[in-house]
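Note that this complex is displayed minus one protein chain, with the remaining chains in position.
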Amino acid sequence: MSDKKPERREFLFTASYAVGAVGVGAVVWPLIDQMNPDASVKALASTEVDVSTMEPGKTITVLWRGKPVFIKRRTSEEIAEARAVKMEDLKDPQKDEDRAKNPEWLVMVGVCTHLGCVPLNDKGDYNGWFCPCHGSHYDTSGRIRKGPAPTNMEIPKYEFVNSNTIKIG
Amino acid sequence: MSDHEYTPKSKFGKWFNDRLPLLSLASHLTDYPTPKNLNYWWTFGGILTFCLITQIVTGLTLAMHYIAHADMAFESVEHIMRDVNYGWLIRYIHANGASMFFLAVYIHIFRSLFYGSYKSPREIIWILGIIIYLLMMAAAFMGYVLPWGQMSFWGATVITNLFSAIPLVGEGIVNWLWGGYSVDNPTLTRFFTLHYLIPFLILGLVVLHIWALHVPGNNNPVGIDIKKPSKDTVPFHPYIVIKDGFALLMFMIVFAFFVFYTPNILGHADNYIEANPLVTPAHIVPEWYLLPFYAILRSVPDKLLGVIAMLSAILILAALPWLDTSKIRSAVFRPLYKQFYWILVADVLILGYVGAMPAEGLYLLIARVATGYYFIHFLVVLPILGFKEKTMPLPLSITEPVLGGSPMASAVKKKESLN
Partner (left out) sequence: MNNIFKIIYLIIFIITGTIQVNSAEKIDYLKTDWSFKSLFGKFDRASLQRGYQVYKEVCASCHSMKYVSFRNLSEPGGPEFTEEQVKAIAASYEVNDGPNSEGEMFLRPAKLSDKFVMPYENVKAAQAANGGAYPPDMSVLAKARSGGVDYIYSLLLGYEDAPSDVKLDDGVYYNKFMYGNKIKMAEPITDDLIEYGDGTPATKEQMAKDVTTFLMWAAEPHLESRHKMGFKAILYLIILTVLVYFSMKKIWSRIESEV
């Protein structure tokens, strides 16, 4: 009898602690999750942009999910320059063909992948973009060529609704 | 405060403890000698701590989404209820949490009244408690204004107008409180600021309340002084911790039932209508926990005297340790006081009931009688009772009545007499 007792006691206490801990975890999660993007934020997924008036060589910046998106109508020289780059020269190898489905149009999130500043248009050593914060240089395809940024600028999900309108998101 | 010197075992522990005696404090709290005959009415201190922390944590998270602006407050609350992840859960816990907090605090106060916990040497604990209670009412009232519904708006209007009863400067004070000529955006933003601040003041006062408690130690159902530590006490951990934990879980079941199944039943439907300064709701009723004082306010036909009566009803409690002249603490040994105690409980419940009813006819008459009795209890009955009452003999130790009725009692007595 007496040597069995402590065993049951141990089990009872362990079970209480374990069940209690599960409960604490279940209570903490809602308190953490409430800070995640809420349903109304998630729903604001897409922005439509009219690009019918854009000349080749021109860049516009639009707001999507609170971030700037660069839409550039590239000239044929810029396209040729972007396509001519060798993969081994790139820090984050990616073909221009994969970044711009329609070569004339480059659509990308205008946020430097280093620490989130907005790069300046038509600046830098590679005729693309230059980030003034810490000196990252991007080429005409928005790929990182020089400086601290680790990856190319992000391409968002987008599609041409018709020849004049791009839908981002 | 230190019943024994604590020395940490580890070298680092000792080094740290010499510089900041946190470990000594922890040791004091876990070893704190507690009367072992505390019953479940004594678990509400722990429950109230839980309520305060719940309100602070849910309140902080709600404040991340709430917008304190007259044009957006109502909408932001709907945003919390509809879109924020688990927003509905957090808001319902916070809203019902206020009611549960008051439920627990009333039980805590009436426990103290029954067992005479406010008497010497615990007057400071009691007065700190009254201040906490006043701050709770202020916090609850301002919190109720924040959703900017009809009851928020008109509740705020009515309560702030109480100050206009003050002669000469009343009007000026009310405009100062409002930041304008009516309850409006400036009122809302300052109420939000204060509603955010007060819980932390309460937290500080709770620390003092517990500190003051740990000087003389807990009162107990028998109400006699006990030696600490002794055969009559148990260390706070694990004995009281597990008992408080059990009671807290029972309390949480009730709490959860409200949050998940009837989250709006303690609120008022009109508060889901956005504030409209042009239309007053048909019945203005405060939240249930303020009803007795509301009844006292309305039972006095004069504006200024009504406000004074209501404030006195609360402030009179602060003088209670001196109004009650009896040296015996626990009502268990005061047969007459015990009866008056239950009459007071009934009186307060009646006041709460008539506070929710329209102030007319029979209700008004009942309210007046009940208000009168409330003051008579404290100002007349208690002082006289201390001199006139024939109390029962006090036991020498708490073990005697605790085990008095159980079959073990005789065996225990035998054992004690053998010793």
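Order of writing sets the labels: A and B. Residues in every chain begin at 1.
Please note the rule applied: contacts are C-beta pairs under 8 Å (C-beta built on N, C-alpha and C of every residue); 3 or more make two chains touch, one makes a residue touch a chain.
Keep in mind the model is a prediction, meaning the values are calculated, not measured.
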Selected from B:Val169, B:Leu249 or B:Met392 as touching the chain missing from the view: B:Leu249
Candidates B:Lys14, B:Arg82, B:Lys327 or B:Lys388 - the one touching the absent chain: B:Arg82
Interface with the unshown chain - residue positions in chain A: 9, 12-13, 15-16, 19-20, 22-23, 26, 39-40, 43-46, 50
In chain B, positions touching the absent partner: 36, 39-41, 75, 78-79, 81-82, 88-89, 92, 103, 107, 231, 234, 238-239, 242-243, 245-247, 249-250, 252-254, 256-257, 259-261, 263-266, 268-270, 272-274, 282, 288, 291, 349, 352-353, 356-357, 399, 403, 408, 412
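Throughout what follows, only the chains that are shown with their structure count from here on.
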Residue numbers on chain A that touch chain B, as the complex places them: 30-31, 33-36, 38-41
In the complex with chain A, residue positions of chain B that touch it: 57-58, 61, 64-65, 79, 82-87, 89-90
